[in-house]
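Quick one: this structure, given as structure tokens, is what I'll be asking you about.
Heads up, one of the protein chains got dropped from this complex, but the rest are sitting where they should.
Entry: subunit A
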Amino acid sequence: MLLLALSDAHIPERAIDLPQKFKKLIGVPNKIQQVVLLGNCTKSHSFLKFVNQISSNVVIVRGEFDTKSVASTKNSREEIPLSTIIKQGDFTVGCCNGYTIVPKSDPLSLLTLARQLDVDIVLWGGTHNVEAYTLEGKFFINPGTCTGAFSTDWPQSQDPEPETEKSDADKAEASVTAANATANVTATATQTGASESDSEDEDENEGKSIPSFCLLDIQGSTCTLYIYTLADNEVKVDKVVYTKS
């Protein structure tokens, strides 16, 4: 089955619409079985309409700019949860915008969340930066912002040296790599290439994140992640395979 993860659209306060090229890719009815909106996606009538037409099975978690509730078809008004769990194939997937996770987007904090919710995959958002890695045998995916909306986080391009690896909490990192080596799990794909090119002409790209979204193809115990990014008006696709150990 195909699961589409969109996050941080921020329409209309930070972006006008999804990029046309994305719309063409995902705007096909009956192809995608489930859509997860990972926060800040509920303020545009037309966006929600578009998403509903991709699949009627839409899961929403609350971002910091979402209101407490949104109208749904089942219930006239449904409260949007901060976190929820989805079961697909052999996987349980935890979804959370992460605006209440401290420190923000910290891998160890996310790992704690994964443990609390007992999930294999964590989908989170809020950073406007696409990311995917495995830690302790769990798979962490942040689809970035689907519209390229402005983020008030520290700008990526400030670092003179490009970040090659998502390194946090040194010791944990060591254990991660060890765990990964034994479990034979692929882990890559942070948005490094993009942030390098950014620093070239910041003045043009300032405040614009790179639009991206993720598509998860879940078949039994295998999850194939496709990461779509739009750089220089070209859609790039990366593929990461994660198998449940």
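The rule we apply is simple: contacts are C-beta pairs under 8 Å (C-beta built on N, C-alpha and C of every residue); 3 or more make two chains touch, one makes a residue touch a chain; residues count from 1.
The criterion applied here is as follows: contacts and distances are computed from a predicted model.
> Name the absent chain as its UniProt record does, using one of the following: "Glycosyl phosphatidyl inositol protein transamidase complex subunit", "Exosome complex component RRP41", "Ubiquitin-related modifier 1" or "Vacuolar protein sorting-associated protein 35".
Going by UniProt, the chain not displayed is called "Vacuolar protein sorting-associated protein 35".
> So which of A:Leu48, A:Ala132, A:Cys146 or A:Leu230 would be touching the chain we can't see?
A:Leu48
> Looking at A:Val70, A:Ala132, A:Cys146 or A:Val240, which makes contact with the chain not pictured?
A:Val70
> On subunit A, what residues meet the omitted chain?
Against the missing chain, subunit A presents residues 10-17, 34, 42-46, 48-49, 57, 59, 62, 64-65, 67-71, 76-77, 79, 81-88, 92, 96, 99-104, 106, 108-109, 112-113, 115-118, 136, 150, 152-161, 163, 166-172, 174-175, 178-179, 202-203, 206-207.
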